[in-house]
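This is the structure I want to talk about, given as C-alpha cells.
Missing here is one protein chain; the remaining ones are kept as they sit in the complex.
Each chain carries a letter (A and B) given by its place in the written order, and its residues are counted from 1.
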Amino acid sequence: MPTAFADVTASDSTLRRFLHGLPGVDAVGLEARAASLGTRSIKTTAKAYAIDLAISMIDLTTLEGADTPGKVRALGAKAVNPDPTDRGTPRTAAVCVYPDMVATAKAAVGDSGVKVASVATAFPAGRAAIDVKLGDVREAVAAGADEIDMVIDRGAFLAGDYMTVFEQIRAVKEACGTARLKVIFETGELSTYDNIRRASWIGMIAGADFIKTSTGKVGVNATPANTLLMLEAVRDFRAQTGVQIGVKPAGGIRSTKDAVKFLVLVNETAGPDWLDSHWFRFGASSLLNDLLMQRQKLATGRYSGPDYVTVD
Amino acid sequence: MSDRLTVLKTYKLYVGGKFPRSESGRVYEVNDSKGRWLANAPLASRKDARDAVVAARKAFGGWSGATAYNRGQVLYRVAEMLEGRKDQFVREVRDAEGISKSEAAAQVDAAIDRWVWYAGWTDKIAQVMGGANPVAGPFFNLSTPEPTGVVTVVAPQESSFLGLVSVLAPVIATGNTAVVIASERFPLPALSLGEVLATSDVPGGVVNILTGKTAEIAAPLAAHQDVNAIDLTGADAGLARELEVAAADNLKRVLRPQAVDFSADPGTHRLTAFLETKTVWHPTGSLGASGSAY
C-alpha cells in the first residue's frame, strides 16, 4: 500500500471520509463520453492491431457448475492455439477457472506462457466466512494459479462497512503471495457510478493488481461506462502514486466491435501504457471466436463463418 | 371671510423612493384644459434620468428576487391605497384631461382594477409562459420567464392615469424596475401616484417617475447602456423611431407605440414584452449503473 494512504485507512471514519470526498460521477456525462468514444471508426491496420491485441488480452473463461477436466483441457488448448489454421495468432493472456480446476488448467497450458487465473473467495456471491475465502485462495495458489480473481463483499460495501472490504482485499492479497490479484466489484450490484469509483479506490489502495468489473453472473456486467470510470481511476491513481494498476472488464463483451470500443477507451483514457495484456484484460469466452473470424476476414478479404473457428 | 386659502402641493419627482426636486432646479407650468394654472411640475434633466437608472438598477436585485407572491401583495396594496385616495385622482385626472368627473372616475376605477389584475398575474405568469420541455435525451429541461431588468417607460401622453398604470404595472409585476417618463402635458397624476407607491410597500427605486419634456428625458434613457428595455407607448412616430435607433446600441428590448384602448382587456403582451426566457438543463438518469439508467 502506498504510504500516502496510511492516513486514509487509519480508521473506519478516515476511510469513509476519503471515499466520500472523491469527485462525484455524473451518470449521463459518463455514459455520453463512453458512447462518444464508441463512435471511433477503427479500420484496416488499426483494426488488425486491435484484434490481435484483444486476443492477447483475453482471460478465456469457463465458470460453470458443469465444468469438467475435459472442458478445461479444451479451453487450455484453445488459449494456447486459438486458430489452428493460423499459428501466427496470438495466445490469450490466461484461462480463468474455478479453484478445483487450476491444476488441470495448468497442465493444459503447460509452458506456453498462458497464465492460469482462478476465481476465489466464494465466487461469485462472496458470501462466506473470511477463513473460507482465504482457504479458497490458498488452495488455488497452491495448485499453481498465477492470478486470483476475488470478489469483494458487496454486502459490507453497501452497508457502508468499507473497512471490512478493504481488510479482506488486504488479506487476500497477502494470501496470493506472488500471484497477481484481480479484485471484482460486481459493479451491477454496487449500482451507482459513485460506488464504483469508491470501490475502485478501496481496491487500489488495498493492493489490487487489477480492478475488475464483474463476475459475469449478474444482469449487468461490463459496460463501456463502468469500464471508462475504472480506467479513470487507475489513471488518477498512477498520477498520484506512480503505481500502475490493471483493469479487467468481464461479462457481456462478445463481439469484435465491442472489444475494439473497449480498447479505444483504454487508449484515450488511461493511455497507451495500458495497451498490454499485463494491464488490461477481457473476461470473456465467446468473444475469442468472433475476434478470430474477424481476423480471418482481414487476412483473406472474405467473411468467415462459425464452422471455421473451433467450438470448445 | 369663510373661504380658506388652500395649501398648494409642491409636486416633486419620485426617484429611489425619495421625492427630489429636479437636479436642474427648474419647473414647468402645468395648466388645466382651460388654460388655468394647476401647479408647477419638475422639469427633469438628463442627470435626473441618470439618477433614476441608478436607483432602478439598485432596486432590481431585491424586487426581481422577491417572491412572486410578495410582488402580488405589494401591487394589490397599491390598489388599496388608491381606492382610499380616489377622490384626489379623479380630480387630478378631470383637471388634466378636461373630462367630466364621471368619466374621470371611470378611468380611476379602471386603473385601480388594473393594479388588481396585474397583482394577480405576478405568481401566474411563470406557469403560463414557462414550463418543462420534453427534450429527446436524459435531461430535465425547464424554461422560466425572468424580468428583463431596468425598463424605461414612455407613458401615454393622453391617458394620464389609466394609461400610465396600464403601462407601468405590467413592467413591475414581473420583477422589472421602471423609469417612467410621465405624460408631458398631464404629469400631475403620475407624480401623485409616486406618493401612493411610496406608501404602498413598493420598495424605493422599483418605480421612478420623471416629468418634463418627454423627448429630452427619453433620449438619454434610450441610449443608456444600463437600461435593458424601453416602452415607447407615449412617443410619437418620429420620436419613437429616434429612440428605437438609440436603443439599438445595447440591443434594448423595444415595445413600439401602437394604438391602445386602455379600457379594453389588457391581455398579457405587456407582461411578456419585458421578460426573458431562461432555459436550464440538467442531466437525469442517475438511478444507477445496474441497468435502470439505460
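Convention: a contact is a pair of C-beta atoms (placed from the backbone, for glycine too) under 8 Å apart; a residue touches a chain by one contact, two chains touch by 3 or more.
Here is the rule we use: contacts and distances are computed from a predicted model.
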So which of "Bifunctional protein PyrR", "Aldehyde dehydrogenase family protein", "Transport permease protein" or "Fe-S cluster assembly protein SufD" is the UniProt name of the chain that got left out?
-> "Aldehyde dehydrogenase family protein"
Selected residue (touches chain absent from view) among A:Gly110, A:Gly271 or A:Pro306 | A:Gly271
Contact set of chain A toward the excluded chain (per top definition) = 23-26, 28-30, 32-33, 39-47, 49-50, 53, 232, 263-264, 267-268, 271-272, 275
Spell out the interface residues on chain B facing the chain that's missing from view.
-> 128-129, 133-137, 139, 141, 143, 148, 228, 237, 240-242, 244-245, 247-251, 253, 256, 269, 276-283
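In the analysis below, only the chains that are shown with their structure count from here on.
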Averaged-CA centre spacing for the pair chain B and chain A, given as whole angstrom | 68
State the interface residues of chain B toward chain A in the complex, per the touch definition above.
-> 138-139, 283-291, 293-294
Enumerate the contact residues on chain A facing chain B in the complex.
-> 26-29, 31, 187-193, 195-196, 219-220, 223, 225-226
